[in-house]
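The complex appears here without one of its protein chains, the remainder shown in place.
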Amino acid sequence: MLKIDTVTKSYDTGAQHHRVLQGVSLHLAAGEALALTGESGSGKSTLLHLAAALDGFDSGEITLNGAAYSGLDDRGRAQLRRETLALVFQQFSLVPSLTVGDNILFHARLAGRPDPAWAAEVTRRLGLSDLTGRWPEALSGGQQQRVAIARAIAARPQLLLADEPTGNLDEDTATRVLDLMLELVRETGTALWLVTHSEAVAQRVGRRVHLSGGVLA
Amino acid sequence: MIARLWIVLLVLLAPPAFAQGFAGLGTTAEGFALPDPDTTFDFPQDHLPHEGFRIEWWYLTATLSGADGLDYGLQWTLFRTALGQGADQGWRSPHVWLGHAGMTTPDRHFAAEKIARGGIGQAGVTSGPFDAWIDDWRMLSTDNSLNALRLTAGEGDWGYDVALQAQGPLIAHGAEGYSVKSPTGQASHYYSQPFYTVSGRLNLPEGPVEVTGQAWLDREWSSQPLAEDQSGWDWFSLSFDSGDKLMAFRLRDGGAGFRSGTWITALGEAQPLGDDQIVTTPLAHAQVAGREVPVHWRLEVPSRGVSVEVRALNPQSWMGLSIAYWEGPVQVTGSHTGRGYLEMTGYE
Partner (left out) sequence: MTRVAWGALISHWRRQPLQLVTLILGLALATALWSAVQAINAEARASYARASEQLATGTQAIIDRPGGGIALATYAQMRRDGWNVAPVLQGRIVLEGRQVTIVGIDVLTHPAAAVTGETPDLTESFLAEGRLFARPDLIARLSGVPDLPPLQANAAVPPGELWTDISVAERLLGQTGQLSHLLVLDPIDAGDLAPGLRLRVEEGNDTVQLTRSFHLNLTAFGFLAFGVGLFIVHGAIGLAFEQRRALFRTLRALGVPLRRLMLVLSIELLGLAVVAGALGLVLGHLVAAALLPDVAATLRGLYGAEVDGALALRPAWVLAGLAMALGGAVVAGTGALAKLRRLPILAGATVVVWAENAGLGSRRQAMAGVALAVLGVIALALFDGLVAGFALLAGLLLGAALCLPLCLSLMLRLGHSAASGPVAQWVWADARAQLPGLSLALMALMLALATNVGVSTMVSSFRLTFTGWLDQRLAAELYVTARDDAQGAEIEAWLAPRVQAVLPIRSAGDRLNGQPATIFGIIEHQTYRDHWPLLQADPAVWARIEAGEGVLINEQLAYRQDLWLGDQVTLAGQSMPVVGVYSDYGNPNPQAIIGMDTLLQLYGDVPNYRFGLRVPPAQVDAVRAELAERFDLPPGGLRANTEVKQVSKAVFENTFVVTGALNALTLGVAGFAILTSLLTLWTSRLPQIAPVWSLGLTRRTIALVELGRSLMLAAFTALIAVPVGLGLAWVLLNVINVEAFGWRLPMFLFPRDWALLTGLALIAAALAAGWPAWRVARVPPAMLLKVFANDR
């Protein structure tokens, strides 16, 4: 479903030219779960952002369901993010001006497939039912993270990309949330790709790849 | 008002280019008529203005006794100054008139001033009868002579209204009225009527006082009465109880000064006094308007056996007007007794 083919990406930080990704190739099938590990600053998040069509790359190609990213304009990428993908960031990914309940429903509605019943279930299973009337700012980091996960799953994406989704959670909760994610992914047939630095998490996901020095191992 | 006049008069009487002598009296006489020793007086014509000369005055002082037993003095003066020559009438007249009025009690002194343009009728001196005025201050005769006058002046809550009657003849000073003012020849035409008796009323702020006494009128005109280096004068007009009278002045300069005077007998005979016949010695000074002014003098005329002390009735007789000077009644003691007026100018 997702195919990354010898993608390179570099950043210019002032005078320095920093090559983050140097020819990364990867394939992810529908319904498959994949963990991406790597050192801090190895380019894990960048690779995930590229896959999420959030940023452009220098060379190579990424295709999702056969559509090449390089052929998409801003609108095409936005449509992809809206309708096909879902994202969970490390933090601060909620819309501050919407309540928790509205946030959870937001992506599904943007994608044009709101399913309040499903959203309610996801909310319940993530233990957020009591928080739906609150504002994101009023939540702890862990609660915010779970809202972000609920929002992503409630949108029933074909591909769920998650960047350290359990980074803000204590170990118990992290385990619980991860289990839940995997369960939900299985139930909905969604492909899951998560970035983590946790060995335990990576092991639970099953398939894993390691990014080091800008190339996958 | 005073401040404005001050500015006006500074310019009026002493433009920067001419600022010489007291009140600009030492300015050059260029273009104006000059006193002529050959001139003889022609009365009543000479009571009237001499417009060819630059400056001229009608100057009357009186020593008075009040019904209340106190001594008083009054002054009435009308000056004429020509800023230029020409006989233009109306607003283009070159003459400016200045009136000063003073009234002195033992402990108070009143002074006021008026200024007016010539040519428009606001001030002037005319005949038929003799009439000298500035605004509502007036010296009015019953005829063209100066024998019987009525004198009024005042400002605000003070003033006077007195009648004068001449008891003797007019007196010419110097050489038949040609009065020399310096060794270099500055001179003026100068005559007096020192024989007036006075009766009338002073209006004091607290009420009127009937007064009687004596008065002395000076008439003088010139175009440059002071020499350039003369800075002021001390001028005495004394009436002794004997009936004799003495006019004496000292013009001050950088050196010994210049003295002159006239001895007038009770019968009206005048005898000029020269520079070497008069001795003036200041005895005591008073602090007046921020300056030291001699208000107690010794005056000697050895040739006439005169050695008197002259004391101000009120040492604070300061005429703080646009031209400021000391002018007030004095008391005379010593070889002769009597009363008189003292005028002192140029004390800075």
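Per-chain numbering from 1; labels A and B assigned in written order.
Keep this in mind: a contact is a pair of C-beta atoms (placed from the backbone, for glycine too) under 8 Å apart; a residue touches a chain by one contact, two chains touch by 3 or more.
Because the structure is a prediction, the values reported are computed rather than measured.
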| item | value |
| --- | --- |
| Chains on display which the left-out chain touches in the complete complex | A, B |
| Contact residue for the chain not shown (choose from B:A87, B:I120, B:A175 or B:L283) | B:I120 |
| Contact residue for the chain not shown (choose from B:G84, B:P106 or B:P302) | B:G84 |
| Residues in chain B touching the chain absent from view | 1, 3-4, 7-8, 11-12, 15, 83-84, 90-92, 94, 96, 115-117, 120-122, 133, 135-136, 138 |
| Positions on chain A contacted by the hidden chain, ascending | 11, 45, 49, 52, 54-56, 74-75, 77-83, 85, 87, 89-98, 102, 105-107, 109-111, 135, 137, 163 |
